[in-house]
Each structure stands twice: as structure tokens, then as C-alpha cells.
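Only a single protein chain was left out; the remaining protein chains are all shown in position.
Take a look at chain A:
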Amino acid sequence: MATLDKKLDRRSFLKVSALAGGGMVLSFSWLAGCKPTEEEMIGLPKEWFELNSYIKIGENGAVTLYSPNPEFGSNVKTSMPMILAEELDTDWKNVFVEQADFFPQRFDRQFTGGSQGIRQGWTPLRTAGATARALLVAAAAQTWNVLASEITTAAGKLEHKASGKKAHYGEMASLAATLEVPEEVPLKEIKSFKIIGTSKRNVDGEKIVTGKPLFAIDHKVEGMKYAALVMPPAFGMRLKSFDKSSVTGMSGIMDVFPISLFKEDYARNFFDTTTFPEVVAIVGNSTWEVMQAKKNLNVEWEKAPESSFTLAGRGGGTSTATIPSGLENTLSHKARMAEYIQKPGNVVRRDGDPEGAFKKAAKVLERTYTAPFLAHNTMEPMNCFADVKGDKAVVYGPTQAPEFIMGTLVQALGIPRENIQINLARMGGGFGRRAYSHHMVEAALISQKIQAPVKLVYTREDDMSAGVYRPTYSATYRAALDENNNLLAFHVKAGGIPETPLHANRFPAGAIDNYLAEAWDIPSNITIGAFRAPRSNFIAGAEQSFLDELAEEMGKDPIEFRLELLKRAETNPVGENNDYDAKRYAGVLELVREKSNWNTPQANVSRGVSAYFCHNSYVAEVVDTVIKDNQPVVESVYAAVDCGIVINPDAARNMGEGAVVDGIGNAFFGELTFDNGAPSKRNFDKYRMIRIGEAPKKIEVHFVENNEDPTGLGEPLFPPVFAAVANSLYKATGKRYYEQPFAPQLEMQNLRM
């Protein structure tokens, strides 16, 4: 067995154990705004025994596992406890899963984003499970007076074969909870896994299909008020004044007041992105009434001048961030991006002599790709419950990043960190949007003002127009070929508003002797943030579309061409900082070639391929398109994924299918444009989302089987879709697609979309 040093400190372990009443008991006693006292702890159920932060076991052998990370639909609430259960060696049937509250003293990294939950949770969760198992074994050894090494476990039972002694975990739990935590714990061999690698259904499935309250927007307590916000109508605008009396006489309206999210001297963190730090709050007796008042409030807005704020650095220190003034337009964005394409960028990587090679080229292929801003459009709009009384606060809301909003809450409320409890709600989608959780601060400030519990709900229009979008991007690729169509040099220059999508050391860097990468960016007052596979979600589509066209120019099969480049990167890499494993990259292309029967094309089916590495995982996809009744239809998608060990295969396939559908939807339709600073789409009547009939008939998600530690899954299937669709559409229509979304161009070709 593999062993691992236990890094958990015994005393901190005990301390947190003493605090733990567990799950819902803890959550809802904390909803009163205070930690449980010692007296209250004594009154907590005696039948649960806490073995560590993640695991408690009842006398009857029932097991409660705490899922540490916020759940936004990636199913970590099932898969993280599966890892615990595996090493605990219990029976999944005995397991109850509870969502942990935000409690950094007890849980590592309660953050959902970057596809890192399973990857970074892997070792801590295995260790926590194995530690609890070791304590149960030690308790049995002590009880039976035998050697711990002679005791075996299986499915929640302990056995000492020589003496014939047997017990279930519940019988040893009370003693186990009092024993010294071992310095080192054995972890299972991968081949002995019984739970990991088997498909377990969503632990919240029954609650979801029966409509039980699960989301923060469903939360309600006695005396709770309802709140809505009135926000500036455009980026570059701010509040000038408002006339409270325009709504105070309306039915059910209690109060109207401005709130400000940031104190003067506060240094904002990386996730403190919010579009409108000052907004007007309307509080009343029901959601409908505050929404009506929102429409009636007389407000004056004014143009915001250029402003700046202090940004805290990740490694300490601060810098100053500037927000430009002005009302921006999509047309001027496009014009400015076109200017930047012509100018030199910042060189972020240079191998060999790219400029020299381009001079010698017999032929240069140059193409520019663009994509618009995108709104996340989580189905559950931003919302939050807060109950702030005196110097205590409870905040219950949808957040991917509680740690990053805690400091913002502390400064906004002027309440010490230890008096603020953040409880984690299941989220109706995240996609990066809820890494920026200022809806929590807004709700807390409103509650603080009225000293009563409140639920704040954004309207869909608020949600879609409040910013934190995927940026608009542009990438120009150039390839130099000699007279025999050999690739001499490769050049990418990519930028965006307000950030570049470029990853300097990603494929095909490392595979080409003469390589140049340049980045640029244009400042803007339109706020942006992480959106499923940030940057990769654009640059993958551009790069993989270009490679497709380049392969055609060179007379090569697109998969074969990529494999040749990867072979070079594997056997004789150019440069030293290439961020990918060329062999695993090639592995997914080979797998998708096999699974899609790439080499035996079907008549009337147009195929496109694409592959990308991001979030530590490798994905290759083949998209099949047909033209039916003058309409391009994506029929089938084949995905090959290398994300190491797959915890919950069916749920992992579900995630993959969803990412593919999301990619197809955004490739065809996703677009947010601006007119005088205002988003031109504010609801789903205008913002086109993919619908059921537009989803492919078939999506196959195949995983490379290996014993690598697990890596990301929620994001990596998304970026390659765009190019696989574009490359497939090219085969279908004879036209290359350089501008996302593709639907308007397809319509110009008289195709139905």
C-alpha cells in the first residue's frame, strides 16, 4: 500500500471536531448568527461520532460525509464524498452526504472553479477517508486486543480473521473518535478501488425532481423581507440621485436606499469584480412588489469619470487599477481590435528565428478569428439570503468562492470575520460567474440596514446586464510554408477587450522550430470574469480552426498533421516551458480517431476535428454535421478525454455532454453586443440559447483509461467544440468560419438557423 504523511495537526483536528455538531444542525443553529456554545454541543445527538472534519459515523454504522466544495452542477457533491467513502472503505449505501458550510479551519480549498475540485481534493479527501478508517481499525485492535495490521475492512465492516471477530464501523466509532490520529496512513492501491470508477447517481437527484428547496433563491425564514436592486443602465454610468417618494407609496414597499460595496481604503482582491459598486436597493414584502417598484423608481444617472481603485496583489503588495470612462460600442470595439492586429504586440514567446523564416517563406497563410462578449446566463439568477443583526451576520447564497468574498463582507459590513458565517447553497449554474459574489455583499448590506433577514433577487435583466462577462477576443495566426509546403514558422498574435486569450507555452509551441507569440489588450469599463475555461474557450477555437486550414493547405489529414506536430513536441521539444504532455495529447486524438471511425467517412456527413489541452486535461472531439432541409444540423459528437482516473463515470459523461452542448450553442448563437455602454440583450427573448432541438442526436464521451491522478473535467470539453464545429461546417458548406457566432454567417449563405 502507498503511504502518505499526515499533515493534519492533531490539536486543530480536535478543536474542529469539538465545534462540529455536523451538517444541517450546525448550519441552522448558525443561521441564528452565533456559533454553538459548549452547552449546546452537549445536547447534540450522541449517536454521531466525528472522526474528522469530513466524516462522522453513527452507532448503527451510518456515515455522514461532508462535501466541502460549493456545488454548481459539476456534481462534486457526489464525487468528492465518493473519494472519502472509497478510502474509508464503507458501503456507499450507508452514506448520507451533507453540504459543508464555509469553514476554512475544517476544510481545504472550498472553491469551485478552474476544474480543480477533484484534482486538488484528491489527496486531502483520500487522506481524510483513510485516516478515519485507520482510527476504526485502531479501535477494533484495542477492543479485541489484536494487532491492527491483522484487521481487514470491507464495505463498512471490520474483521479479524484469525479470531473470527467482526464488527461494523458503528460499533467502533465512539472509541475511534477518541484515539490519536496516526502519523501516517495507508492509501488504497488503485486496483482495489470499489467505489471510485463506478457510477453513482446524483445525491440530490430526488430533491431536484420533486422540487424541494435546494437553492438560496428558495430560502425563507420568518420575518424575511424581499429586495431588488436598481442598477445603472449602462457601463460607464453611475448613480447621481433618486427620488425615494416615487415608490414609497407603492404596495408592499418598505424602504429605498443606496448601498456601496467598497469602503474608501479597501484593497480589492482578484475576485472583487463588480460592475456597479453603488446601486439602489428596494426592500418590500414580496419579490413581485419590489420588482414593480424597480420599474417605477425615478433615478438620475450620470456618466462616470475615469476612476481608480487599489488592488491587492496575490503575493502581498498593492497596485492601482483604472476604470476608463466612456460609453462603449461593439462597432468601435471591432474597429479598435482591427487596429491592434496591425500593431506589434508584447512578445510572450519566441523560439528560433520566426521573422527570418517568414522572410524566406514561399507562402504565408494568415487568418484572423474573433469572438464576442458572452454572458454566463446561469439559470438561477444572482440572489442571496442574508441576516445581519448587530455585529453578527449569516449569509446564505450561491457562490463558487466563499473565501474571496469573506474579506469583502468584512470591510463592507464592518463586522469581524469570525462573526460572519457563509453557508453554501446549491447553485443553479455557475460557469465562473459566481466566483464573483457581490450579490452576497449587496444582500448583507441591505439586511444590515434594515436589521432583518432579507432575500435579494436579481431580475434576469439585472443578471444579464450586470457584467463580469467572457471578454471579446481576436487572434491572428500566420504560418510560413516553403515551396514544398513544409512548415517553416508559426506566429500567433492575440488580444482582447480587456485581456489577451493567449497562453504562451501551449501547443503548438514546442512543436515548431520558429515560433512567435504576441499578446495585446485594450482597456475597457465593461467588466469581465472567468467563463467556463477562460481564454481557452476562445483561443482553442481559433488555433484549432487555423491548424485545420493549415493541414489542408499542406495536403495533410488534420488528425495526422496534429499527431506529427505532437510527435515532434514529444521526441525533440522546442523550448523548455511547454505546458502539456505531448504523448497524452496525442493519445486523445488517437482515441477519437478510433471511436469516430475517422478513417471511414460516411456519405453526406461533414466531419471536423479539434483537440485542446487545458485545466490539466486533454480532449479531442469530432463533430459530424449534415445539411437537412437547408439547415446545418450537428448530428453526432465524439469526445475523447484524458483526465486521469474518472471518479464517477456516468456523471462525468453527463458533464462532458453538457460542455459539448454548451460549446455548440455558443459557437452558433452566443453573443452580447453593446450600444452606448448598454448590453443590447437583457433577457432570453433576445439572447439566443441553444434549445433541445438544436442539440446533437448523439454525444459519445470516451475516457482514456489510465492511473494518472484525476484532473479537470468541467471545462476541458468546452473549448475544442468551437473549432470542431467550424471545421465540420467548412466541410458542409465550403466556407471557413472566422467570426463567432456562426449563425449570422450561415444565414447569409441562405441556410436556416
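Everything that follows uses one rule, which is that contacts are C-beta pairs under 8 Å (C-beta built on N, C-alpha and C of every residue); 3 or more make two chains touch, one makes a residue touch a chain; residues count from 1.
One rule holds for everything that comes next: contacts and distances are computed from a predicted model.
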Name per UniProt, for the chain absent here [options: "Molybdopterin synthase catalytic subunit", "ABC transporter permease", "Isoquinoline 1-oxidoreductase alpha subunit" or "Putative hydrolase subunit"]: "Isoquinoline 1-oxidoreductase alpha subunit"
Touch criterion as defined above, residue of A:113, A:170, A:696 or A:719 at the omitted chain: A:696
Residue, one of A:565, A:651 or A:672, that touches the chain absent here: A:651
Selected residue (touches chain absent from view) among A:204, A:403 or A:635: A:204
Residue in contact with the excluded chain [from A:171, A:351 or A:380]: A:380
Absent chain, residues of chain A that touch it: 72-75, 199, 201-202, 204-206, 208-215, 217-218, 220, 226, 251-252, 286-289, 291-292, 377-381, 426-431, 457, 459-460, 650-651, 654-655, 657-662, 665, 683-685, 689-693, 695-696, 698-699
